[in-house]
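Complex shown without one protein chain; remaining protein chains in place.
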Amino acid sequence: MAYKVIHYINQFFANIGGEEMAHVTPEIREGAVGPGLGINKAFKGEAEIVCTVICGDSYFNENTEAATKEILELIKPYEADAFIAGPAFNAGRYGTACGTIAKAVQETMHIPAVTGMYIENPGVDMFKKELYIVETSNAAVGMRKALPKMSALTLKLMSNEADLDPTIDGYIPRGIRKNYFAELTGAERAVDMLVKKLNDESYTTEYPMPVFDRIEPGKAIKDLSKAKIALVTSGGIVPKDNPDRIESSSASKYGTYNIESVLNLTGDNYETAHGGYDPVYANDEPDRVVPLDVLRDLEKEGVIGSIHPYFYSTVGNGTAVKSSKEFSLEIAEKLRQDGVDAVILTST
Amino acid sequence: MITVVSNNPLVKKHRSDIEYLNNKDYLDVLIRTRDLIHQNYHLVTHPLSSNFLADQTCYKTVVLKQESSFDLKSLEIIERAIIMVKNSLLTRDQRIFEEAILRDLQFVDYEIIKNTL
Amino acid sequence: MKLEIGNIIIKDVKFGIETKVDNQMLFINRDEIEALVLKDDRIKGVSIELARPGDSTRITPVKDVIEPRVKVSGNGAIFPGVISKVDTVGSGRTHVLKGAAIVTCGKIVGFQEGIIDMSGPGADYTPFSNLQNVCLVIEPIEGLKQYEYEHAARMAGLKVADYVGQVAKDLEPDEVEVFETKAIQEQVKAYPELPKVGYIYMLQTQGLLHDTYVYGVDAKQIIPTIMYPTEIMDGAIISGNCVSACDKNTTYHHQNNPIIKYLYARHGKDFNFTGVIITNENVYLADKERSSNMTAKLSEYFGFDGVIISQEGFGNPDTDLIMNCKKIEAANIKTVIVTDEYAGRDGLSQSLADADVKADAVVTGGNANEVIVLPPMAKIIGTDAYINKVAGGFDGSLRSDGSIEVEIQAITGSTNELGFNKLTTKSI
Partner (left out) sequence: MVKGIESTGIPVAHICTIVPISKTVGANRIVPAVAIPHPLGDPKLVEEEEYKLRRKIVNNALKALTTEIDDQTVFQ
């Protein structure tokens, strides 16, 4: 009997409409829709899309929790063997939606989930550890190439073929280090690698050093006097008594604090949660870490447009960037949605 | 000026003027070390001396030196060490060592840094 | 320097009335060996046992593995500066009982020493499961200090290896391999058109139980220096190391350094292998800076175009490794580094305690944290009472049925950083 697969797509690929229809709520249709037809073809009868669930990107991203719940309810009766989302190519919100729903399905229904994205889709960084994300081109022209890869990987996962390899199966490496026995000994491989390096031939390192990849600088602000500026800090400034219990070192969370009616941060109401330096100076005068006093004056003088009503705070220390990555994306998304034009980030 | 941060009673026994973190764990020693580095202390010994992470020993001694400027290299080393030690604690059960083993662990930690004391 | 290695192939080991080799069978006189070990009055007792490939045998806690050899001609003798006069070795002829090894076992401190399984899944991870092993389980006298015990166990292993090796002196080897490296100017002239390659050999030297000896000198005290590769092949470096079974270099590893072996294999064809620089891994940052400055300077001085750098151990030696790599790359010399990983049981953690983009050619010996279940064995040589104290073991790792759940870091030589094995790691 053929495997049963559920497919998730957004309003655009369901031919409902573009951005103007991005608010549509989840609906389910029997059988394959849009890209699903191509997936079905690639399955060659070994599996079949039993239903397609469709949701608008805006609806999903603005109501993530509710949308996830609704979709899980909708697809439950189908008792599927696997779940496919997208491919989302370079569409950020679609990618986030695909990642979120695929992860939720994987966790609650215990069936394998596969999605597809362009390597720079923000969803990749958010979900690559948990999900198999097939690498696609950055636009829908890559559909024809992406679908067979996604289908093949899904089939492999359903039949429990354990030995997956990103270079063969076309998914983005999940960053899990796994042992295996190579053809040659390490010494032979080292000598081979050295010869290639000496001859300027290409070689593949067995452990790519974690590198800090660059991000394109954001465009400069044209008119400061109209700009909405947000304050973010990794210096751990929090309201007195640290209501969110932000940890004193390499914090795993962040706090969001309303400063709409605050003119400056004083030691009476704010303090630092940072455990990495002598806290006296920051506790005495938290403006020394988050310069709200200066920024309020500049707002009053009309130098800047406005100050974002919330500031975000966490405790980070220089090199431990990884832990903060997840919530920094969350903060970033909120700032973007709130129409913030620029950010001043302070670190100790 | 040399400063010794340690939770090893054997180190404390041999040198009294250390910053002794009584009943604190390996990670506490590293975090205290990091705090000192932020106050212009430089590492003298590597914080991952001995081949143990926190799942294999509970004793750690680090030697630092106070200087007048901040040392980025020391900070990088301690930050990476903290990440590794946290990871070593994360994926394992808490270990409980027997008394005889504890003495061995104290001994090895002390032996490795005794020349700086 | 020119060294001939004559291999006498050993395919089985048995106790006998005389220690000798007969038709690829090594016979061991138990009493003679026992008497030899007990000459050291720090040792109360020794039990000598044999372990063959395929046996349902577990050897633990393993301290060192040594290949029995004898110097037939040329300068010096076996393990110079340690059990023989400090003469420069690396030339002449040396005979090897290929396929045999002396394994020392003992609970030096309550953790650390490793496991060798002669069969089952664990056997795939250690090269020593393929050898005919003569095991010495060494029991110290009451109250012997750890360093004394370590020293006594180290000496016992070397002396027995020397003793057993003697039997090869007058035997006709099954095969003879010849290795030669000339003095630097001559060597460079030999293949002027080929790139010059060196090997940076990092030695574990953190302190007690983490030491390596070069011609008898504690390598902690050396300044990096240059050696002929054949000196190392001829026993100039020995292990005094009890740490992390998986990635410590036993004396056997030093005697059979595979990087030296494969550099020789392509010497004169793909490059000109011109020398080895040995360096250390100390706990003081100032020593790390000094030693890595020296390796870079020597690499430049000897005109290397490329080097392989191998590590021993993990944690703070990662810093030495990266310093060596960065500084040598900065001298416009191409590097390949050989290391192993501690990426956690789930393989998701940061693998090394240091990193640099310059380290763009890395060979890894595997993730030492990966968990394996070793089934029960019919025979235990040594004791498994300490299993859950072995580095890589954890509470409850010795199960009531005798099976063990451990990280592979408990297995002797499993993630060796000289590239001795085929084990490696990929990102999935």
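Letters A, B and C mark the chains in the order given here, with residues in each chain numbered from 1 onward.
Rule of thumb we're sticking to: contacts are C-beta pairs under 8 Å (C-beta built on N, C-alpha and C of every residue); 3 or more make two chains touch, one makes a residue touch a chain.
What you see is a predicted model; the values in this text were computed from it and never measured.
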| item | value |
| --- | --- |
| Contact list for the unshown chain, restricted to visible chains | A, B |
| Candidates A:Pro122, A:Pro208, A:Pro239 or A:Gly267 - the one touching the absent chain | A:Pro122 |
| Absent-chain contact - pick from A:Gly86, A:Gly186, A:Gly255 or A:Pro291 | A:Pro291 |
| Missing-chain contacts mapped onto chain B | 38, 70, 72, 75 |
| Residues belonging to chain A that touch the chain removed from view | 122, 212-222, 224, 227, 229, 232, 234-235, 276-282, 284-285, 287-291, 293-295, 297-298, 303-304, 314, 316, 318-319, 321, 324-325, 327-329, 331-333, 335-336, 340-348 |
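Keep in mind that, in the parts below, only the chains that are shown with their structure count from here on.
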| item | value |
| --- | --- |
| Chain A and chain C: spacing of chain centres that average the CA atoms, whole Å | 45 |
| Rounded Å distance between chain A and chain B, as computed from the means of their C-alpha atoms | 36 |
| Cα-centroid distance, chain B relative to chain C, in whole angstrom | 28 |
| Multi-partner residues of chain A (each touching 2 or more other chains) | 322 |
| Numbers and ranges of chain B residues touching at least 2 other chains | 80, 83 |
| For the chain B and chain C complex, residues of the former touching the latter | 43-53, 55-56, 73-74, 77, 80-81, 83-84, 87-88, 90-93, 95-98, 100-101, 104-105, 107-108, 111-113, 116 |
| For the chain A and chain C complex, residues of the former touching the latter | 129, 164-166, 173-191, 193-195, 197-198, 203, 205-211, 322 |
| Chain B-facing residues of chain C, complex | 109-111, 146, 206-210, 243-244, 283-286, 288, 313-316, 318-319, 342, 344-346, 349-350, 353-355, 369, 389, 391, 394-396 |
